[in-house]
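What follows is a set of notes on a single structure, which appears directly below.
Removed from the display is one protein chain of the complex; every other protein chain stays in position.
Then we have chain A:
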Amino acid sequence: MSLTLENVSRSVDGVQHIAGANITFKAGSFNVLLGRTLAGKTSLMRLMAGLDKPDTGRVLMDGRDVTNESVQRRNISMIYQQFINYPNLTVWENIASPLRLAKMKEPEITRRVKETAAMLQIEPLLQRFPSELSGGQQQRTAMARALVKDASLILFDEPLVNLDYKLREELRAELRELFKERNCIAVYATTEANEALALGGVTTLLQEGNIIQSGPVMSVYRQPSTVTAAELFSEPPINQIKGRVTETEVTFDDYAHHPLTRNLSDLAPGAYQFGVRPSHISLVPQNDDDLELAMTVELGEISGSETFMHVKNDHFSLVLQLMGVHQYHTDTPVKIYLPISKLFVFGVDGSLIQAPHHLSKE
């Protein structure tokens, strides 16, 4: 089954939640909606599910207009942030509940519950009640219930946000496996760029109710259509620097000058916005034409295996993403090296002019 939203809009109390969305989700595809809080992710999913009706536009399933069809008739599963299970039913009965509702025969129910529980590694817990489970186990149960009924559309609304990062890592990897061989459409909403990258598939960027870009995850990541798209799809956010190009050189923020080497040599004179990913800036020079900048450390955020170093000078505030643990006191002076070859170039209107060349064959 494919699902198409055709010029779908919805406002609530005069506030636009979704503005003229046009998008098609293919059968068997895994899709991620990436956007900040209130970007319209949940609104879009509710429209897809039929929980809300659009003010304008149509929703098509396999080309058939289902705009006015109720959610009960659409064969949809939804998984929420909060772990929603029936507290008075065992894990087994929780998973079986949608099948009982569909009046499925008992042996088939048994077969499916077992199979789904095995998939989500909760077989030993089948006789327990939700209150006897950890958060991760409760969310696995909710997921099992959503997956057991062969829905043609499964919607995940930030399902891992209430779990700790180790559980997230595990469940994310499992989800990817689970959907490999399914023919349904999966749509997964998240606020985190790294989660979108880890899940893969097709990424759709949402901002203030608008779809700003959609495509295979790596093409959206490597070719963000605008500064806003690049900012959304980068965690920590992509560094932005204003610059002016003349016949001979580029000047960043009226302060740092650099000759027009490599990918900058084709740029026409004028004003630009440049972007550089935090992981591409380094504390040691990598190339002949790196731009050296003197900065001071604001904070080193250490994630366990990585360091996000916030630095600034009178002109720029930048973030570096460094592998390993680097401890610096605040206000320590450092030199940083910005690779000219890894710069994204955007016009003053924010649209992408050129993205850095990518070396890997993957």
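In this section, contacts are C-beta pairs under 8 Å (C-beta built on N, C-alpha and C of every residue); 3 or more make two chains touch, one makes a residue touch a chain; residues count from 1.
Note that in this section contacts and distances are computed from a predicted model.
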item	value
Name of the absent chain as recorded in UniProt (options "Cell division protein FtsX", "tRNA modification GTPase MnmE", "Branched-chain amino acid ABC transporter permease" or "sn-glycerol-3-phosphate import ATP-binding protein UgpC")	"sn-glycerol-3-phosphate import ATP-binding protein UgpC"
Contact partner of the left-out chain, one of A:Val66, A:Ala198, A:Leu267 or A:Leu283	A:Ala198
Absent-chain contact - pick from A:Thr24, A:Asn88, A:Ser134 or A:Thr246	A:Ser134
Per the touch definition above, residue among A:Asn210, A:Gln223 or A:Ser279 touching the missing chain	A:Ser279
Contact footprint on chain A, counting only the chain that is left out	37, 134-135, 164-166, 169, 191, 193-194, 197-198, 200, 217-218, 221, 234, 277, 279-280, 298-305, 308, 310, 321, 323-325, 327, 329-330, 358-362
